[in-house]
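Got a structure for you, questions after.
The chains shown are only part of the set, and none of them has been moved.
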Amino acid sequence: MIKKCLYVNRRAPYGTSYALEAIDVVLIGSAFDQDISLLFIDDGVFQLKSDQDTTGIEMKNFSSAYSAFEMYDVEKLYVSKEAMTARGLKKRDLVVDVEVLSDNAIKDLMDEHDVIFSF
Amino acid sequence: MKFIIQVNKGPYQHQTADSAYQFISAALAKGHEVLRVFFYHDGVNNGTRLTAPPQDDRNVVHRWSALAAEHDLDLVICVAAAQRRGILDEREMNRLDKDAHNLAPGFRISGLGQLIEGVVLSDRLVVFGD
Amino acid sequence: MSILHTVNKSPFEKNNLESCLRYVKSGSAVLLIEDGIYAALKNTCFEKEMATAMKEVNFYCLAPDMKARGFSESKIMDGIKMVDYAGFVDLTIEYDKVQAWL
């Protein structure tokens, strides 16, 4: 049985490990042949910022994972336009190609999924 | 109705484990099925039998073990999250060459696949966390 | 498909409620639990925002969490329904899926 799964990412990377541990769930989920979409709203958009360099805090830099998603057939990545704007981010600041949606369109996205994972 | 419950925080510091426990108890009392409780992130800390809370407070870990025994509940600790945080059963202890284990009765350690499979087989995912 | 949104953080402390209200659809529901129950109180600085949201969305509040924090039903805004844990379970079934704003 295939379910439409939406992974909602709302937190910044490194301050907490939610972003890192969400990636593990997404990769495992892809192995189960589920229909997977990733949504980045609120501070979750910061996860996709390019040029992350964790040398100075000695934590694992996991930002390359987002570009690797494609190899796992995880190809639907959405970010909130309003969240980007509030944080001064442009699409070119992100490490991976994403579809930018308005918050209104995101309401529909949440609506049409069967299950919502929250990170 | 079939539920899968995800618990993201350890005992005592956040209400997470308390809310999840009360929700699950209510669901079982109503005759629903709780297919699995999946402990992720700091939630794996719910599975240590070494806790000893004050006598006048609830014992979060014992309560999980008792609920599992009574209702044959499947309490699954995520192995990757557990390794980072030091929650081990005897098998993990041997595999990782550690000198002690601390998993509480009624819990088992397994992979994230148990979460995804549980979501596929259930009607509802309810997440408790911080 | 309809969504039951759960909010467990105080609106004075975190943006969870604010985010939730930004994405909630007319006909869906919001259940306030744990520290989220403070959003249901009368006479707070969020009362107006809540009143506006209540025109489109069904609001529920977990009574055991409300009582633990010292508030009785009379302190809750009109139109917010109180439920116990059994009612929480019912809501997760009544709506098609649950979205937790953690």
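Order of writing sets the chain letters: A, B and C. Residues in each chain are counted from 1.
Keep this in mind: a contact is a pair of C-beta atoms (placed from the backbone, for glycine too) under 8 Å apart; a residue touches a chain by one contact, two chains touch by 3 or more.
In this text the structure is predicted, and so the values were computed from the model without any measurement.
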item: Stoichiometric formula of the complex, labels as displayed; value: A x2, B x2, C x2
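The rule is simple: only the chains that are shown with their structure count from here on.
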item: Chain contact graph, described as a line, ring, star, complete graph or other shape; value: complete
item: CA centroid of chain A to CA centroid of chain B, Å; value: 26
item: Separation of mean Cα positions, chain C and chain B [Å, integer]; value: 26
item: Junction residues of chain B - those touching two or more other chains; value: 125, 127, 129
item: Multi-chain contact sites of chain A, meaning residues that touch two or more partners; value: 115-116, 118
item: Residue numbers on chain C that touch chain A, as the complex places them; value: 1, 3, 15, 19, 22-25, 97-102
item: Residues of chain C defined as touching chain B within the complex; value: 6, 8, 33-35, 64, 84-86, 88-90, 92-93, 97-98, 100, 102
item: Chain A - residues contacting chain B, complex; value: 1, 3, 5, 17-18, 21, 24-25, 28-29, 31-32, 34, 115-118
